[in-house]
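Questions regarding the structure given below will be posed in turn.
A single protein chain has been omitted from the complex, and every remaining protein chain is retained in its original position.
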Amino acid sequence: MHDDAKPIINFAETPFTRRKQRNEKIARAIFAAMVACIVIPLILIVGYLIKEGASLITWDFLTTNPVGGMRRGGIWSAILGTFWLVVVSLLISAPIGVLAAVYLNEYAKENWFTRIVNLGVVNLAGVPSIVHALFGLGAFVLFFNMGRSIIAASLTLSIMTMPVIIASTKEALSAVPRQFREACWNTGATRWQTIWGIVLPNSISGILTGVILQVSRTAGETAPIMFTGAVFYKKIAEGNFFAYGLNDQCMALSMHLFTVTTQVTNAPHALPFAIATVLLGLVLTVNLTAIIVRSWLRGRRKW
Amino acid sequence: MAPGAQEMVAAMTTPKVQVENLRLSYGSKEVIHGISFQIEPNEILGIIGPAQSGKTSLLRCINRTIEFTPGTRVGGTIRVDGQDTSRMKDVYGLRRRIGMVAPLPVGLPLSIFDNVAFAPRAAGMRDRKFLEPHVEKCLRQAALWDEVKDRLDSLGTKLSGGQQQRLTIARALSHQPEILCLDEFSIAIDPVTTMRIEDVLKDLRKEMTIILVTNLTQQARRLADRTMFLWNGEIIELDGSDVIFSDTPQDKRTYDYVNGIFG
Partner (left out) sequence: MINSRSAFSIYREKAIELLIRICGVSAIVFVFAIFFFVFRGGFPIFGDDRFGLWQFLTSPDWYPTSMSNVRYGTLALTAGTLSVTGVAMLIAVPFGLGAAIFVSEFSVGKTREILKIVIELLAAIPSIVWGFIGLTVMNPLIQKVFGVQVGLNILNAAILLALMSIPVIVSIGEDALKAVPDSYREASIALGATRWQLIYRVLLPAAKNGLLAAVLLGVGRAVGETMAVLMATGHAVHIPHSIFDSVRTLTATIAAELGEASEGSPHYSVLFLIGILLFTITFIVNLVADLVVKGVKNK
């Protein structure tokens, strides 16, 4: 660990060494300034969002529907929609993604085919979200005839998150040293017994972190759901967690922010700020949770 | 003859392990070039030779863990108790009959108790009433019981190197093997622990056949009945240890290696 942040000790101070030290301080200041240029505007922007929107955020705002052409009222239908999109899509992509990663990392023989698959999975993680939207439209809405619906949008989102879950799970599995597996195989344990007994319990923190991070990503995406199931407005019952059906279209927080900002005229100034703040708050809370889970479980590492 | 007696007689007269014309290739490179030898029941066979001679690969062929390495091809036949190992349907049963101790100590990230109970549980033995005395017996046999009996719940990975190596041996004994393979077991541990384990091996030979791969020629001299000198995937000489380590082994290269002239 190159933890040495102390200045280099000079035994003979000469103008040369003093100049070197000064150059070092300048270098440090310049790089620190670069970081500040990123962090400070970020804090200012987030602060501005919260300041402008906070006045509207009440319990009623979160639990009642929009009224008056979405200029007044709350955002309940959008929150519920986002909730279901996230839940359904992760219920599909997390189990399949994790098990697929187990297959790729623990079972698959190393040949050109698996190398192509791995390459495909990793690079799919970088596909633009609008291309996912095109895929979802062409495949789920049209080809499989699901129409624009929560199920089509959720499937689109799950295909978007699956490659990332596979990649992060594979990374967590590979972090378990090979000699543990070999020691188990030597005693006559099967591949699955080894995975269940040693590999999975010791990679669960990495796997969990990867899945939690996809929760926030799913909640924040707009393009993939815009053409596959999310709508500007839909009236649903308040207070009912199951107000949406799988075949219904839905509102969503990300979509609602887009709608109110670009489609609704004469909206009160604070409204889009409030929506943005709620969405941002949700996303940042989930990510912080993932970070906390990661460092807590990392502290309990067993080797 | 009474039923079972025929098998017993066969077991007493058949060699424990028969290796016939074994060839091993990693990809296109052949590392074991058609070797043949036998191991008698309850004998301690030492295998010496320079690095990269195929010693570890040979052991991995015997317990078929070579199959976990991609790109390997095995030719020839290995028989255990007369049966061709490559034709055995239950490869896990075969691996349970063979105990393997690797050069580097490996404590699994489980409690010490679970480390030793891992293999029996994998074989289907879950009864605590059986496991507890069994774990104790294996730890005693590995000369580790006294040091860990009060902390069986603590993590196996937190033990010292020498303790972890003895834990590995306990784990190898936990599935009641008939053949015990030790691959340079003393590389990462201190001489005192090595001596203790050597005493353990002298006891264990009454119950099992032992294959001892070692780079310490003195260790082979102390423990092995016969010793094989393996070099570049070929058996240079296989003879009683008294011959191999004497001043007049059958092959001059054996003398050179044993006396440190090369290797």
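Order of writing sets the labels: A and B. Residues in every chain begin at 1.
Operating definition for what follows: a residue touches a chain if its C-beta (ideal position, glycine included) is under 8 Å from a C-beta of that chain, and two chains touch if they have at least 3 such contacts.
On a predicted model such as this, the values are computed, not experimentally measured, just so you know.
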Omitted chain's touching partners, listed by label: A, B
Touching the absent chain when the full complex is considered, from B:V31, B:L104 or B:M125: B:M125
Contact residue for the chain not shown (choose from A:A32, A:A54 or A:I204): A:A32
Where the unshown chain meets subunit B, residue by residue: 90, 92-93, 96-97, 119-120, 123-125, 175-176
Missing-partner contacts on subunit A, residue numbers: 1-5, 8, 20-21, 23-24, 27-28, 30-32, 34-35, 37-39, 41-42, 45, 48-49, 95-97, 99-100, 102-104, 107-108, 117, 119-135, 137-139, 142-143, 159, 162-163, 166, 188, 190-193, 213, 216-217, 219-223, 226-227, 254, 257-258, 261-262, 272-273, 276, 279-280, 283-284, 287-288, 291
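Definition applied: only the chains that are shown with their structure count from here on.
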Complex contacts: residues of subunit A adjacent to subunit B: 109-110, 179-180, 182-190, 193, 197-198, 202, 302-303
Subunit B residues touching subunit A - in the complex, by the definition given at the top: 63, 65, 68, 70, 92-96, 99-100, 102, 104, 106, 108-110, 118-119, 122-123, 155, 157, 168, 171-172, 174-175
